[in-house]
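As you look at this complex, bear in mind that one protein chain is not there, while each of the others sits in place.
Going in written order, the chains are labelled A and B, and every chain counts its residues from 1.
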Amino acid sequence: MTGRMTRPVLAACLTVLVLLALVPLLESNYLIDLFNEIMIYALFALSLNVIIGYSGNVSFGHAAYFAIGGYTMAILLTTYEWSLLPAFAAAVAFSFACSAVVAYFCTRLTDIYFAMLTLAFSMLVWGVAFKWRSMTGGDDGFVGVDVPAFIAERVPFYYFSLVVIATAVAVLWVICHSAFGRALLAVRENPVRAGFVGINTRLMRWWAFVVAGTFAGIAGSLFAMVHRGMYTESAFWPESATVLIMTLLGGMYSFFGPAIGAASLFLLERLTNEYTEYWPLVLGTILLAILMFLPEGLAGLAQAVRRQILRGR
Amino acid sequence: MDSIVQFAQQDLGNPGLAALLSNPSFAFIQLMNSFSQAMNLFIIAAGLSLIFGVLRVINFAHGAFYMFGAYIVYSVAQEWTGNFWLGVAAAGLGLAVMAVVIERGLFQYIYDKEHLMQLLLTFAVVLILSDVAKIIWGTDQYSVSYPASMKGAVDLGVTFYPTYRLFLIVVGPAIAIGLWLFTERTRFGRLTRAATQDREMLSALGVNVPIIYTGVFILGSVLAGIGGGLAAPFNSPTPGMDATIIVDCFVIVIVGGLGSIWGSFIGAIIYGLVFNYGSVIVPNWQDVFPFLILLAVLLVRPWGLFGKPEGGNA
Partner (left out) sequence: MLKIEGLFKQFGGFVAIDDVSFELLEGEKHAIIGPNGAGKTTFFNLVTGHLLPDRGSVAFQGEDITGRPPHRIVKLGLARSFQRINIYPRMSVFENVQVALIARERQEFRFFRLAAGLCGPETNGLLELVGLDEEADELAGELAYGKQKQLELAIALAENPRVLLLDEPTAGMSPSETEEAIRLIREIADARGLTLLFTEHDMTVVFGIADRITVLHHGEIIASGAPEAVRSDPVVRQVYLGEEEAANGAA
């Protein structure tokens, strides 16, 4: 994940963007919804990788901030009838605030303690969504989100979503390749040394957590609109596991890896659900396989293959 | 006293608090409920903490082990033999077998890996086991009846209290003392303590470290299984119970300090008290209170009440 955006990467990004923009021409509702959801999960996984790949901690509770963004958006649009922009801004701000508070506690600790705490906090968020029926709809979910009229139709919403996500990913790319991102990598690689060159490692990790939580909130608020609802499953731990595995599958040492992982795993889930209801079993097996055979994910595999080919020449 | 009760009832509008203040036997029952819940949680959390203390691995699948314990009690006690204690024994035995398979088959390969890899591996086991349980037992909620000998209640003078819960209050400290004696007084216990300090040294002395690791993992897992089995009569076996319990355990061991038996003991009691009194005073939000305690502890002692600091001033 060094340096500039190289020309091939830039070309690949633009190609993907153009292809995504062409999806509605296929005139298939199923495909439009599918790609919309893949994009949302890609952003979700990319946001998690700021914690995992860049700060070197593993969060088992990232779904919490996705859900916070989603519920805030759903409730403000529907219950309080806010218009789109203020609701969106508030959803992002609230994800930011919640992750800021949780990060304050989690970054006091590192390693396994950090991981345990992130899971515990996500269960707290899930518990609130579950118990606060009057606000969130509890177990039945929050159904019937009022999406503003100008993006209420499928295709306009798809383009809205595409613009928001593309912008978010671009901003995330800049953050990850900024002076901050570079220093964050040093914290991941060697927190002791990073401290000794004058980096406040805890504050860096706090920022990484907050950036990740905020972008997960953006993904969540789009999710609430595409589904016209928000459900407690989105805050539950298997959701955190799914996005974690997307990130690992794609490759935590690469910026775009998690997006590839998100697309692959999402399609795999759709496919699996056609045949069996035991998706977690498949997911666990995939995770085992990644850990044993693909520790650097698909992106790492691609790099290794490329190196082999270059060597062969 | 009456004026405080009145204050709670009318000014605060909190009937729960008023009842606690005006009715000593009600308050006492809450105390006993706190202890019985705490002791059940302690048995499970102690297993998690024990495994961490020696193997330095946090087993996310510990909650799934607990769930299997509960399901096994249902199958053996309720459906098959009708004897609750046989069910609990089967839960312990079943978990011992599962522990051997999982430790020898998977975990033994990860002790030298990065912590991230270890956590993720145990997490993969969680995902797999939760579905395996669904495949075996489906998604129904099962009820397990109390053991025949402990169906009634005992007169404690102040009030009557269910015999089975009283039994839990006794069995918790017994297990705590047993574990403490085991680690302090037996050869195997001393070796496990030495293994936490210096693994290389032990194997240089000719001690079979892998066997110690397997042994500790079995012991910790059996505790989870028995804990799940004992919980089954009041905590009906159902999918998802693994996630709830593992988070409870995390809260307890972080509050008490990872790797410390007595830390888990005190952590569990704090959890029980806060949960039970919380549920009376602010009904429905009792789940949140243990987290508040957790936050308070993290602010003051990030490594837990009985834990040791992680090291360096970094």
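Just so we're on the same page, a contact is a pair of C-beta atoms (placed from the backbone, for glycine too) under 8 Å apart; a residue touches a chain by one contact, two chains touch by 3 or more.
This is a predicted model, so every value here is computed, not measured.
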item: Full-complex contact with the absent chain, from A:C13, A:L34, A:A186 or A:L268; value: A:A186
item: Option from A:A21, A:I199, A:L268 or A:L301 whose C-beta touches the chain left out; value: A:I199
item: Touch list for subunit A against the chain that is not drawn; value: 2-4, 174-175, 177-183, 185-186, 189-190, 192-201, 203-204, 207, 211, 253
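We take it that only the chains that are shown with their structure count from here on.
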item: Between subunit B and subunit A, distance of the C-alpha-averaged centres to the nearest whole Å; value: 32
item: Complex contact set, residues of subunit B against subunit A; value: 58, 60, 106, 115-117, 119-121, 123-128, 130-132, 134-135, 243-244, 246-247, 250-251, 254, 258, 284-285, 287-288, 291, 294-295, 298-299, 302-303, 310, 312, 314
item: Interfacial residue positions of subunit A with respect to subunit B in the complex; value: 58, 60, 105, 108-113, 115-117, 119-121, 123-124, 127-128, 131, 191-192, 195, 201, 236-238, 241, 244, 248, 278, 280-281, 283-285, 287-288, 291, 295
